[in-house]
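Note that one protein chain is taken out, while the other chains of the complex remain in position.
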Amino acid sequence: MAVADQRNRGTILALTGPAYLWLTVTIFLPLSAMLYCSFLDKSPLVPQPASLTLKHYAAFIERPVYQQLMLWSLELGAVVTICCLIIGYPAALALAKVIKGRWREAMFLMVVLPFWSNALVRTFSWTMVLRPGGLADQAIHVVAPDAPALNLLYSYPAVVVGLVHSYLPYMILTCYISLQAIDDSVIEAARSLGARSGALFRRVVFPMSLPGVLAGSALIFVPAVGSFMEPRILGGAKGATLGMAVEEQFTVTANWPFGAALSFLMLGAVLLICLALYPAARKRMEGL
Amino acid sequence: MKLGSTLLTAHLWLVLAFLYVPIVVMAVLGFNASPLYALPFEFDPVWYRALTSNTKLIDAGIHSVGIAIVNTIIATTLGTMAALAFARYSFRGKTIMQLLLFPPIAIPWLVIGTAMLVFFFWIDIKRGLFAILLGHVALSLPYVIVVVGARLATFPHAVEEAAATLGATPWQTFRRVTAPLLAPGVIGGGLFAFAVSFDQFVISYFLAPAGVTTLPVEIYGAIRKGFTPEINAISTIIIVVSMGVLLLTARFYRFGGER
Partner (left out) sequence: MSKSNSRITRRRFVAGAGAIGLGAAAGVIGAPRILSAAGKITVLNWQGYGTDEAWAVEAFKKATGVEVVHDYFNSEPEMITKLRTNPGAYDVVLTNSAWNGIASGEGLIQAVDTAQISHFDDLNPSLRDSALLSKDGKVYGVSWVWGMTAIAYNTEKVKPAPESVEVLWDPKFAKRVSVRDDAIEAVSYGAIATGQDMNHPKDLDKVKAKLLGLKPQIATLWSSEDEWNKLFQSGTFDVSVYWSGSAARSKTNFKLPVGYMVPKEGGIGWFDGLAVAANAPNIEGAHKFINYMVDPTFYVEWATTVGAPASANTKANEQLPADDVGRQIHSDQAAIKRLQFMAPLSDDERQTYSDLWTEVKTEFAK
């Protein structure tokens, strides 16, 4: 299927050209400028001339607090991705293989719709649910009137709930798309050859849906690491991320070069992790 | 397997319930009298009445929906094309190109937005609809490419080859064979593109001309002064209308594909 051929060059260029030209003008060039900026001692647009420096990257090494924040952010991203996978995959499986007919489309759309609302409004709604005297608290006291007051707001779990809620549709969507592509006849064939449900899932269904799992995980892990809005609103003093520190360099200190350096360090870490995990996943896909 | 199916279905319903918790809270609080969202709940449609005369918020909503729709059409088309190339051909630089999809997702939007603002200033792209669309489409593209790519990775290419062997032209093959098989991925990508644009704050905020706002800009701006349940009201209206439109579309067109 994958053809390496001179004749295809025109086709490849025609297919990828528009998207990548667009990305180049609006993302790659501006971000390259930002990357260059991270090596300058002054923000661009400042009247004084700037000179090259490594001090912003050195600051990351010299100030352990930023390394700590990086670790926390990566950990948060991992926790959120894993939660989304555990919750989202079975839901996608139900959607793709159990639910039939019109219900399937309707439910699929119902999964995606919540994130056609504003993230800030959604996050704010969560504070109404999680705060003391909030809806979760009241609901529990209807069932168990003697239970102690429930305060989930301003805690790590609250941040995770908010982020999982925001990103769960990503996982369900990508897993559904690849699960739905698995022909039922393949599953039937395997079953008729005597495969039991567990083995069928492990050996056939899961490996075939791995592209979706990987795409979903990347689309969740990568932005979740950089999150700052949900940690701030739901985490209060307990939510500290590197994303917040980046934001601070643009809104308080006006130190774009340092903010840019922190972002690119974050990007580097995320890419390294994804690249490190990719070969293992690829092996599973090929060992199908 | 029977028990497994029942459990899976039950799980799906639970997940749906979880996804709708804040949406329901949002909708309910739009009908709550207190401007500070105080409980207990006290029914009052005052915020919907207020909304009818809040032309600024309504305009912002219309701008957002309009931009999101145009963005979805462009980003889905360009993204699907690129994903097709990645799935079909192996060529030099492919891995790099795929890796390049990470930065737009990984770098915080505030940084990208600032970079774009300054860069557009340098190359003299004026603030306005065109600039906003440039930014929105660029941020949606990686999502579309990844989602469509996930579909293509499990794509039965043999069918395409069979069509070609049977004498179909490339265009016929695409129209009759590839496109229908691709549909779920493309629609998934489109839904993503819409969501990304609809919730995009920084780009619109930096690139919209003075006096023109979008819904997220209004919402983030309102934080300072205090956002009232009017925001809940308009968000609820948009969700309900989208739900109607999408379910209607789903009724006429089965993109899930019965295979």
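Every chain is named by a letter (A and B) in the order it is written, and numbering of its residues begins at 1.
Everything that follows uses one rule, which is that a residue touches a chain if its C-beta (ideal position, glycine included) is under 8 Å from a C-beta of that chain, and two chains touch if they have at least 3 such contacts.
Predicted model, so just to flag it, every value in this text is computed and none were measured.
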Next on the checklist: Touch as defined at the start, partner being the missing chain; which of A:104, A:122, A:165 or A:232 qualifies?
Outcome noted: A:232
Checklist outcome for this item: The one of B:70, B:100, B:164 or B:237 in touch with the missing chain is B:70
Checklist entry - For the chain left off this view, which of A:13, A:65 or A:86 is in contact with it? => result A:65
Checklist entry - So that we can see where the missing chain sits, which residues of chain A does it touch? => result 45, 47, 63, 65-66, 68-69, 72, 131-133, 153-154, 232-233, 235-240, 245, 248-255, 258
Checklist entry - Hey, which chain B residues sit against the chain that's not shown? => result 35-38, 59, 62-63, 65-70, 73, 114, 117-118, 121, 127-129, 132-133, 205, 208-212, 220-227, 249, 252-254
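By definition in this document, only the chains that are shown with their structure count from here on.
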Checklist entry - How many angstrom between the C-alpha centroids of chain B and chain A? => result 15
Checklist entry - Contact residues on chain B for chain A in the complex? => result 1, 4-5, 8-9, 11-12, 15-16, 18-23, 25-26, 29, 37, 39, 78-79, 81-82, 84-86, 88-91, 97, 99-100, 102-108, 110-112, 114-116, 118-120, 134-135, 137-139, 141, 143, 145-147, 149-151, 153-157, 161, 181, 184-185, 188, 191-192, 194-195, 198-199, 215-216, 219-220, 223, 227, 231-232, 235, 238-239, 242-243, 246-247, 250-251, 254-259
Checklist outcome for this item: chain B partner, complex, touching residues on chain A are 1-5, 8-9, 11-12, 14-16, 18-20, 22-23, 25-31, 33-34, 44-45, 87-88, 90-91, 93-95, 97-99, 101-102, 104-126, 128-129, 133-135, 165, 168-170, 172-174, 176-178, 180-184, 197, 208-209, 211-212, 214-216, 218-219, 222-223, 225-226, 228, 243, 246-247, 250, 256, 259-260, 263-264, 266-267, 270-271, 274
